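Omission of a single protein chain aside, the complex is shown with its protein chains in their original locations.
Chain lettering (A and B) follows the sequence in which the chains are written, and residue indices restart at 1 in each chain.
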Amino acid sequence: MTTATAPAGPAFISPKQRRPGVVLLLGAWGQARTKIGLGLVILLVGCALIGPLFAPADPTEFVAAPFAEPSADALFGTDNLGRDVLSRFLWGGRSVLSLAILSTLIGVSLGVAIGLVAAYARNVLDDVLMRTMDVILAFPQIVLALVAVATVGPKLWLLVLVVGITTAPRVARVVRGAALDVVERDFVRAAEGIGVSRNKILFGEVLPNVTSPLVVEASLRLTFSIALISALSFLGFGLQPPAADWGLMINENRLGLEIQPWGVVLPVTAIGLLTIGTSLIGDGFSRASIGIQRGARAE
Amino acid sequence: MNTPALEHGGPVVEVDGLRVDVVEQGFDIVDEISFQIDAGEVLGLVGESGSGKTTVGLTLMGHTRRGARIARGRILIEGRDILKLRPSELRALRGRTVSYVPQDPASALNPALRIGTQLEETLSAHEFGSSRAERRERLDEMLDEVLLPRDQRFLARYPHQLSGGQQQRVGLAMAFSCRPSVIVLDEPTTGLDVTTQAHVLDTVRDLCSVHRIAALYVSHDLAVVSSLASRVAVMYAGRIVELGPRHELYHAAAHPYARRLIEAIPEISGRHALAGIPGTAPRPGHRSSGCFFTPRCTYAVEQCGREFPPVERVGDDHEVRCYRHDDVLAEATRDRKPAQALGAVAPEEGVIAADRITASYGEREVLHDVSLAVQPQECLALVGESGSGKTTLARCISGLHRDFTGELRLRGEHLAPGARARTLKMRQEIQYVFQSPYGSLNPRRTVGQIVGQPLKLFFDFRRRETEARVLAVLERVAMSPSIADRYPDQLSGGERQRVAIARALVCKPSLLICDEVTSALDVSVQAAIVELLRALQQDMGLTMLFVTHNLPLVRSIAHRVVVMSEGRIVEVGPADRVLDAPEAEYTQKLLANTPTLEAVA
Partner (left out) sequence: MSRTPETDAVEPVQSEPSLIAPVSAEAAVSTDPLTAGFLSETGTALPRRHRRPRVFRGITGFIVRRTLLGVLTLFVASIIIFAATQALPGDPARAILGRTATPESLAALREQLNLDRPVVGQYWDWLSGVVRGDLGDSLVAGQPVTELLGSRIVNSAFLMFISALISVPLAILIGTVSARRRDGPIDHALSVVTLALAALPEFVVGIAFVVLLGTTVFTVLPPVSLIPPGSPPWNYPKELILPTLTLVVAVTPYIARIMRASMVEVLESEYVEMARLKGLRERKVVWRHALPNAIAPTIQVTAINLAYLAGGIVVVEFVFAYAGIGAALVDGVANRDIPIVQAVSLLIAGVYVVLNLIADVATILVSPRVRTTLR
């Protein structure tokens, strides 16, 4: 058995490279904004998750007069019914966070599946799927949510469902767009040529190559979901009183803004910082993926 | 009207000690670049990808791509150092005294503006002519010169409504419009088919000689350059390693790289052994001290690794940068080695038979009633220009294209149109290697996983057996086993293509279809891959269908040739016969228009 020609050359082989996914993570981590974003998110998630352990009082307990100024009993004063603002704040993050994360997960999973299938089908199925998505997209997310609440009532599972379903088309669009590019590439043709099954191609060949835009879109959707869920709570359609919820707190304590702003300022700042944090992380990924693309093109 | 007048006797273009480096990290892209061009002369600047030739071309207009800057040197155009000009003076220079013809006219033309607007604005920006009527006249003149229609309707079109050839002519017209003294042409015929390319080259040659324009023709294609340029400069890893008169360079190059490069070019006149150059050129930032070609050079001695060789004269107007140039020249202007004749192939039952295939893309019919047979153990070349249908035919055979009528048979058995409809065995027997090494490997998988994928599908081996086979086939294609852990992004184009070939060979197919597998590669790499394929074909008795538009390449690899044009077979026959004495008119025309090194005598 003769070897064809001289070996392919001296050892220009670069050292073992990290997996592409890891490269993206490291690239994102390298940005200052990702670190800041991550810090904010960890801070607030921590607040939401373990906050209740530090709450000085029970969130439904009356500790002083309504809208009382900050005092030793109530470090940030009391709310519209005389409950401790700090305690209610420390308890109030869980619902927003869990609902938002859950609905984002649902929306992203659905969206990925639909987007991939549509991109690969490129025929009637693609049209049908995308037209359906278009119809859901004909409404602002909040309007659909409100319509649903109008009939069924402010049920938490409904919020998760509606936010998830309205998130899916937006994710599907992005995934489909990215996948269309990938589907045209020759390695997909090569897999088809040897007869790899459709599903294996979609999830084995195509999906790993759309992770960058997917991650960016997912963090964007998380930001939106947090905004939407907290807005719905703010409007009174999330957790019902007397439960402690950041969105609800903001609305409840609005009346007393001129007297005692903390009941509003604390939760508002928390939600604001949380959304800024997730957004920064998403942007970090976005820049990292562009950096990777640019690096690849320069070769 | 201003005519390009030389204020001083001497070369129109004079570049001295030019260095361009990367702004952020400071390492050089090109350095120590020096050359001259006289009025009416065409200097060819030749190099493979990464050599920096485009960078040099752009500097003649005082321009660099984003992230790069001109660090050192002088560039004299008509006696003025353009690097010392103020921005407004530089702007006045561009388009007026020095023009640029871009490589890809499709992206260089603004998609939102009409052709007429874009043609005209160079003239008005430089206030060419004293009135609109004069400019209009000049515009008409330009269009005639590049053989484009003069009428208003044509000028009202948008770039996407023009063919590739027309777009390139518009690019030429824009460049020649203000009667510049210097023109930089950056591979302007890439992507054009051979006939259009021939027209464009003729136009450029005529315009330059008639108007005494100094031209720098940047290209990777030596054959094309040889038809235009009187002198040629060869670049390697950002340096000019040899510069001399065309015929001297081609027949007696003094630099090892230049010589190897010329030996790598397939020639249409006879069957030559193609020799590739192993390894890859060092990219900016990875260049060590000493001569950059040392690791790949067969003449290298210790001195070569210490310091980059200085410029030395080896003849009239012929310079080289090599310590061993005497030995290189002494190795006689050897003629290209004739390759071993390809073994004769007995005509038998064809491995693949295609019978009256008519294929379409949607409504458009691209193959009309095509029939052919591939004999066992032969390499059949499928040749044609873009649009001839050769790739479509190859895809039909491999099961990647289903929209056709007619019959396909594998050793007498009927082949279903799509790959999915075929049996496992049939899919295993026909393997395909794609054109673009950059798109045919999944960037998220390692080489080992990519090559092993067909094994997993077709056979039921244990992991150890799979690994062993993968490593064996990688060795077959001359790749080190450690490559199995790498990701495709870490490999060069040639290496990727070897991986693609390995993937195709790992399950021991009966038929290997190679679809333009070298078109996206540099000449030296192309030569290596073609040699690899030829050796594999001979050693393994592989039956091969080799699709290409590059006629000269056919000689080096194929037993028989099928020539296609516009969806039909135009000529079939043994490679030697078809290329030496073509019978079909189309084949004759194709051969006539193919640029060759032979023209350099």
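One rule holds in what follows: contacts are C-beta pairs under 8 Å (C-beta built on N, C-alpha and C of every residue); 3 or more make two chains touch, one makes a residue touch a chain.
Predicted, not measured: the structure shown is a model, and the values here were computed from it.
Here one chain is not drawn; of A:Glu192, A:Glu205 or A:Asp283, the residue touching it is A:Asp283. For the chain missing from the display, the contacting residue among B:Lys53, B:His199 or B:His401 is B:His199, taking the whole complex into account.
Only one of A:Pro52, A:Gly82, A:Pro241 or A:Gly272 touches the absent chain when the whole complex is considered: A:Gly272. One chain is missing from the display, and on chain B it is touched by residues 58, 61, 63, 66, 91-96, 99-100, 102, 104, 107-114, 121-122, 125-126, 144, 147-150, 158, 160-166, 169, 174, 199, 206, 362-364. Against the chain not displayed here, chain A makes contact via residues 33, 130-131, 133-135, 137-144, 146-153, 170, 173-174, 177, 212-213, 216-217, 220, 223, 226-228, 230-231, 234-237, 250, 254, 257-258, 261, 264-265, 268, 271-272, 275-276, 278-280, 282-283, 286-287, 289-290.
Keep in mind that, in the parts below, only the chains that are shown with their structure count from here on.
If you average the Cα atoms of chain A and of chain B, the two centres end up 46 Å apart. For chain B in complex with chain A, the touching residues are 276, 278-280, 283, 295-296, 398-400, 419-420, 422, 424, 427-428, 431-432, 434-436, 439-444, 450, 453-454, 457-458, 475-480, 482-483, 485-487, 489-490, 492, 494-495, 498, 503, 528, 531-532, 535-536, 539. The part of chain A that touches chain B in the complex is made up of residues 1-14, 16-17, 19-21, 185-187, 189-196, 205, 208-209, 296, 299.
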